[in-house]
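Every protein chain except one is present and positioned as in the full complex.
Up next is chain A:
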Amino acid sequence: MEAFTTHTGRAVPLRRSNVDTDQIIPAHWLKKVTRDGFEDGLFEAWRKDAEFVLNRPEHAGATVLVAGPDFGTGSSREHAVWALQNYGFKAVVSARFADIFRGNSLKNGLLTVVLPQETVERLWTLIEHDPTTEVTVDLLARQVRAGSITADFDLDENARQRLLEGLDDIDLTLRREADIAAYEARRPSFKPATAQV
């Protein structure tokens, strides 16, 4: 996984709540068997509309998405995270993320930042007023800074360390091989097995 320490870039204000993963990347894109090439599928239906905020020339090249509450609801598709990253987003800000989406994003080094809705509204106003505003998402200081706005955010310390160092979860777990084997040795015999019967 790519490490994340701090990032500064222009932002897109997405004034929508309940942006589900079917909107982020529609199902027909899920037929791909790779982790890349999803950028054109990102918000595909909405992007057909020239006025959609992502299509606005002033937001071209933006790398921070500032969205309404309950971002990433619905399906477990990690493709939603890949699509955001393939498009160029490094961080997403919202008042609330769906759990699986959040887990997926942190596994891929896409930083999901939870800020109060009131702060999100201030960011929206600021970015809409001046689309060249640079937003800094600083994981070291756990802080978002943009114009006169400075907002602290929380992130579980363990997840933060993994992001900062870009650690591979599987490697970490495999160091626990002896513990896993010990657990397996004490699993009850009545537990189900998939071997064909």
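Miscellaneous remarks
The rule is simple: a residue touches a chain if its C-beta (ideal position, glycine included) is under 8 Å from a C-beta of that chain, and two chains touch if they have at least 3 such contacts; residues count from 1.
In this section, contacts and distances are computed from a predicted model.
Only one of "3-isopropylmalate dehydratase large subunit", "Sarcosine oxidase subunit alpha", "Cytochrome c-type biogenesis protein CcsB" or "FAD/NAD(P)-binding domain-containing protein" fits the UniProt record of the hidden chain, and that name is "3-isopropylmalate dehydratase large subunit".
For the chain missing from the display, the contacting residue among A:Glu2, A:Asp99 or A:Glu165 is A:Asp99, taking the whole complex into account.
Per the touch definition above, the residue from A:Ser76, A:Thr125 or A:Thr150 contacting the chain not shown is A:Ser76. Residues of chain A that touch the chain left out of the display are 15-18, 20, 22-23, 26-28, 30-35, 45, 68-70, 73-79, 81, 96, 98-100, 103-104, 107-108, 117, 156-158, 169-170, 172-174, 176, 179-180, 183-184, 187-197.
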